[in-house]
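Note that one protein chain of the assembly has been removed; the remaining protein chains are unaltered in position.
Moving on to chain A:
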Amino acid sequence: MSDHPAIALFGGILGVLVLASLVGWILGRRAGPEGSAAIDNLNARIRAWWVMVVLIGLSFLAGKPGVIILFALASFFALREFVTLTPTRRGDHYSLFAMFFVVLPVQYYLIWIDWYGLYSIFIPVYAFLFMPILVALRGDTARFMTRIAEMQWGMMIAIFCLSHVPALITLDIPGFEGRNLLLIAFLVIVVQSSDVLQYVWGKLFGRHKVAPRLSPSKTWEGLVGGIASATLLGACLWWITPFGFLQAGLAALVVALMGFLGGLVMSAIKRDRGVKDWGRLIEGHGGMLDRLDSVVFAAPIFFHLVRYGWTV
């Protein structure tokens, strides 16, 4: 954290937040004493952004342990939201317990000790085989396939995919030593700003809906404008990454696209469950999964992009 790019980056983020808070405050005063729901929601979101930036900043100061603990907790909350919306049965009790208190800590421990060979197959192979065994041993066969599949999904989304964010610090990139945390910052900034920019572009110019039955607020204009501007933003952040300007732009494009598609898939699950939000953890943002849905889908792809393109 003592290097210049990190300080410049956090300075820039704080500047953006101060500006956003100022705008929110002015809008709130203009709306008068009765206020407006949209502006209240905006201000709640800005406050939540402050909390998130401070949390991420603190974990960065603590280095590797801080980041791994932060994302392990995020996985815990995300998984709790996921299983809460899943119709589980009594016979799933052991396997659910194992998901939270065995699979989750083991996955993050494997990342801690940088055992890539095992953490990349631990959940898709080993947990995949052992969870149905635990359920079968309890003998309740009602909707067996559905129950197993939903638990596997929860583990893949909330633990496996999300754990690829802190895994970025384990990559050995020549000439980039000691600055891997900035890769996490790059990923999170591109994904989150892409979400915000899609919303802004959609509000300003949105006409044609992408998937009206899934997510009525997503429009082609918002999608194209948001992803293009997030790509440009990512390219302009090349100086915090091991990439050149064009490479950073390409990486940002991939990340923003995956983020958008992730949001779409997670919306489909919410539709299926008949809910609007995954939870109520963060004021104005819904639950942990509402904020992380796009990160979840972008993280493993970005991780492998860097791993196969830039490590030795």
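Assume a residue touches a chain if its C-beta (ideal position, glycine included) is under 8 Å from a C-beta of that chain, and two chains touch if they have at least 3 such contacts; residues count from 1.
The definition used in the following text is that contacts and distances are computed from a predicted model.
> One chain isn't displayed here; going by UniProt, is it "Heme-copper oxidase subunit III family protein", "Dihydroxyacetone kinase subunit DhaL", "1-acyl-sn-glycerol-3-phosphate acyltransferase" or "Tripartite tricarboxylate transporter permease"?
From the choices "Heme-copper oxidase subunit III family protein", "Dihydroxyacetone kinase subunit DhaL", "1-acyl-sn-glycerol-3-phosphate acyltransferase" or "Tripartite tricarboxylate transporter permease", the unshown chain carries the UniProt name "1-acyl-sn-glycerol-3-phosphate acyltransferase".
> Can you say which of A:A31, A:V83, A:V200 or A:L250 touches the chain missing from this structure?
Of the listed residues, the one touching the omitted chain is A:V83.
> Thinking of the whole complex, not just what is shown, which of A:R29, A:R143, A:K203 or A:R280 touches the missing chain?
A:R280
> In terms of residues, what is the contact footprint of the unshown chain on chain A?
Output for chain A: 76-77, 79-81, 83-85, 88, 90, 93-94, 96-97, 100-101, 273-277, 279-281.
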